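For this view, one protein chain was removed and the others were kept in their places.
We just call them A and B in the order they show up, numbering each chain from 1.
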Amino acid sequence: MQKHESVTTIPPVEVHDLTVSYQNKPVLWDIDFTLPGASLTAVVGPNGAGKSTLIKAIMGLVEPVSGYSLIYGKPLEQMRKKIAYVPQRESVDWNFPINVFDVVLMGRYAHLKLFRRPGKGDREIAEDALRKVGMLEYRNRQIAQLSGGQQQRVFLARALAQQAEIYFMDEPFAGVDASTEEHILKLLRELRATGKTVIVVHHDLQTVSDYFDQVMLLNLRLVAFGDMKTTFTAENLQKAYGGRLNILSQVIELSRKAEFVREEGHE
Amino acid sequence: MNDFITEFILLGDPNIRWVLSGSVLFGLAAGALGCFAILRERALVGDAVAHAILPGVCLAFIFTGDKDPFALLIGSVIFGWVSLVVMDYIVRNTKLSSDTAIGMVLSVFFGLGVVLLTYIQSTGNVNQSGLDAFLFGSAASMLPEDVKLFGMVSILVLLALVFLFKELKLVSFDPGYASVIGYPMKRMEFLIATLMVVTITAGLQAVGVVLMASMLIIPAAAARYWTDSLLAMLIIAAAAGAFSAIFGAAVSYGVPSMPTGPWMVVSCAIFFTISYFFAPVRGEYRRKRQRRLLKKKITGENLLKVFYKLYEMDDNRQKGRTISDLVKRRNMKPGELKKSLQHLVKNKWLNHYSGNPEAWTLTDAGFDEAKRVVRLHRLWELYLTQKLDLEGDHVHDDAESMEHMITPELEAQLIAILNNPERDPHQRVIPGQNGSNIAEGGK
Partner (left out) sequence: MALFEFWILLTACLAAATCALTGSFLVLRKQAMLGDAISHAILPGIAIAFLLTASRNTFPMLIGAGAFGLLTVYATEKLQEKGRLKSDSSMGVIFTTLFAIGVIIVTAFASQVDLDQECILYGEIAYVPWDIWFFNGINMGPRPVWILGFVCAINLAFVVSCYKELKIYAFDRQLAVSLGLPVIFIHYGLMSSVLFSTIASFESVGAILVVALIVVPPATAYMLTQKLSLMLAGSVIIGVVSAISGYYLAVATNSSIAGAIAVMTGIFFFLAVFLSPSEGVLIRKWRARAGEKEPGETPESLKTGSLSV
């Protein structure tokens, strides 16, 4: 806490000793970092390293075993409006009876009271967001009729419509066409230019250093985090992707089995 | 009561012999087959198929004007099959999900069956009485010719399960792999579906269509708590199914107004409850017990650590340690501490100190054990700080409980990647096997 007093601006995201355990899914272990504002950060790591779990835990979608995260120095509940989330495309049923514009309008719901309907201002914001991702002419399409890249852009537009300060994106570049990739990239840079903080789970090691200015290497624990130039090194990559964590993962596995037995007792 | 014993238990009544053997054969087949339904996550498909064969039964009756078992069998199998095809078609060709397809088929086909059933009742055909026994099952209404046919069907299902066990196992576990190594998947699917439909048909008169699903689901779900082996699961489920058939038939025989089906289900549910709590492999009671044992072990090991640290401080193994000595080093609840001390005395790791019954010393075995625990603790601390760059005071509580999980193999790995360390991050000696530190012990 003393750190903050010496720094004039409050960091957008702070994560303290975050530990997450799932029954059979990856575990995050003792994650601790502070994210600077107006930055583009890539979260990189092997499959099952807990990349999605990390952003879900920060957003409160997954209950951590211990630790906590702060958004602009405050607990999440007070700051939800400052956060936007772009989930993986597979997380929803694209056959849902709803059109493109409706999905984007959902981004405005955080700003609406219960029972209230979106007004004219909300519609304009949603239209604007669609225009930014180049999908305005598709506004009345049913979402199942879109290509994968277009669906991804709709999700991005929804996040933009939230008018948040921090954007969490879970693999937005996965399985999209070249033009969508370009679009998303342009958008990310615009967001950074306007002072937003963007955290992106990324799987393509080839493009990481071109697209982002910060990188977080993850493998159950935080391997390294910092500026792209100093952090995205062969040594750190070897640490994140190599087999060095063998013992930790084995011990975690054993204690998870025991943990499972222990959890059962909490009636 | 005497009648009950001579006629039911001793099978004095030939009618009962028939009824019982028919229900038991069905119970065996349904229990065993249900295991595959559950493992393939198709539990409620059986529910839909069971409801969907009602129109088949009614149509067979309308065409023959009689409850001829063979006609009923044919009618049921056709409708059971059609219902499966319809569900499959909906899931394949529309955006609807499988649960919607199941609910649709179940209610619409059953509705058709009810329409036909009420239509038959309104025509006043004298043979129709007893047709509604198919709803909830009435073992007493089974005739020898029914039993002969449906019993045969059950036997065929059981034989198919025995001879195709390894194929069914693979197909249920990993259909993709089965198809890659050249299994005729279409034919396997056809076979499993057929087995399901005929089993359900065989149980019609015993359980009725409404509760059929429970005979497929409950024995299999209960059996899962007893074992991790598919074969054993099949046998347990089949036995549970057979037992419930006897139970249901007995109640129905004793109180003729009672339908058989619900009592079969209730006996299955009792077995399920017992399994859930007391089954030796995955039952709740055993899990709780394991949890308690684990907690006891961790508390005991932490206490041994305290004894060892006290020994390190004054280098006196013989000195008795009192409760206040112990609590000073590690904060423990008094009740927990006392229990743990008793546990350690029972394990012969501690002795009561001769001079003072309120003080304890380590035995030789206890000293070795304490050394082992301390060694693991310090190795683990070293690993966390050296290899994972965690600061010593920054280590989460989880790290403390994790050290209790380290197996001898992992210990060896730790020693190897830490290059036979001598001291932990706080510069305390890591004790080795023989009282020396590891570096010496390893030589």
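What we mean here is this: a residue touches a chain if its C-beta (ideal position, glycine included) is under 8 Å from a C-beta of that chain, and two chains touch if they have at least 3 such contacts.
Predicted, not measured: the structure shown is a model, and the values here were computed from it.
Peer 1: Which of A:145, A:179, A:209 or A:238 touches the chain that is not shown?
Peer 2: The missing chain is touched by A:145.
Peer 1: Among the options B:31, B:56, B:69 or B:113, which residue touches the chain absent from this view?
Peer 2: Hidden-chain contact among the options goes to B:113.
Peer 1: Return the single residue from B:102, B:142, B:298 or B:326 that touches the missing chain.
Peer 2: B:102
Peer 1: Residue-wise, where is chain B in contact with the chain that is not depicted?
Peer 2: 37-38, 40-47, 49, 51, 84, 87-88, 90-104, 106-119, 122, 132, 135-136, 175, 189, 192-193, 196-197, 210-211, 213-214, 217-218, 221, 224, 257-259, 261-263, 265-266, 268-269, 272, 276, 282, 284
Peer 1: On chain A, where is the contact patch with the chain that was removed from view?
Peer 2: Missing-chain contacts on chain A: residues 56, 59-61, 77, 80-81, 83, 85, 87, 91-99, 102-103, 106, 109-110, 112, 114-115, 117-118, 142, 144-147, 158, 162, 264.
Going forward, only the chains that are shown with their structure count from here on.
Peer 1: What residues on chain B touch chain A, complex-wise?
Peer 2: Touch residues, chain B against chain A: 95, 284, 287-288, 290-291, 294-295, 383, 387-388, 390, 394-399, 401-402, 405-407, 410, 413-414, 417.
Peer 1: Please give the residue numbers of chain A that touch chain B in the complex, ascending.
Peer 2: These residues of chain A touch chain B: 17, 19, 29-30, 32, 65-67, 95, 144, 221, 244, 246-248, 250-252, 254-255, 258, 261-262, 264-265.
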